[in-house]
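Complex shown without one protein chain; remaining protein chains in place.
Up next, chain A:
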Amino acid sequence: MKPIEQHLVQPLIDTFKNKQIYVHLETTNGAYATHTDQTFHSAGAFIRNAQVEFSQGKLTGEGPFRVGLKMELGWIYAEGLTDFEIDEKGRLLLAGHNREGKLAIALELSEHPF
């Protein structure tokens, strides 16, 4: 993956606009967070292959970045994104890696199911 740059990634998001696409979205602080620090409230969410269509998709922030996708009936957003890649299947992979290089969030868009 490469560090996100506004002028590179915004056009990639736009290629998925106004199409039936599949979304992978996850946030995680790891299954051991509360084991390591008992005061830590562990929380995360995971959705894979949600079929959606958005009419507007925006990359914002100075880094780490945010992405918001406006749908007919709702929203999808992700924050803390740092890196991106178009993989060999043409999918847009966005990820947020923390200082230790661990994945904290992933937002991925694909025209075909993951």
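By definition in this document, a contact is a pair of C-beta atoms (placed from the backbone, for glycine too) under 8 Å apart; a residue touches a chain by one contact, two chains touch by 3 or more; residues count from 1.
One rule holds for everything that comes next: contacts and distances are computed from a predicted model.
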Hidden subunit of the complex - UniProt protein name among "ABC-2 type transport system permease protein", "Peptidase M75", "Phosphoenolpyruvate-protein phosphotransferase" or "Bacillithiol biosynthesis deacetylase BshB2": "Bacillithiol biosynthesis deacetylase BshB2"
Sites on chain A contacted by the missing partner chain, in the whole complex: 1, 24, 26, 28, 30-32, 35, 38, 46, 83, 85, 87, 91, 93, 95, 97, 100-104, 106, 108, 114
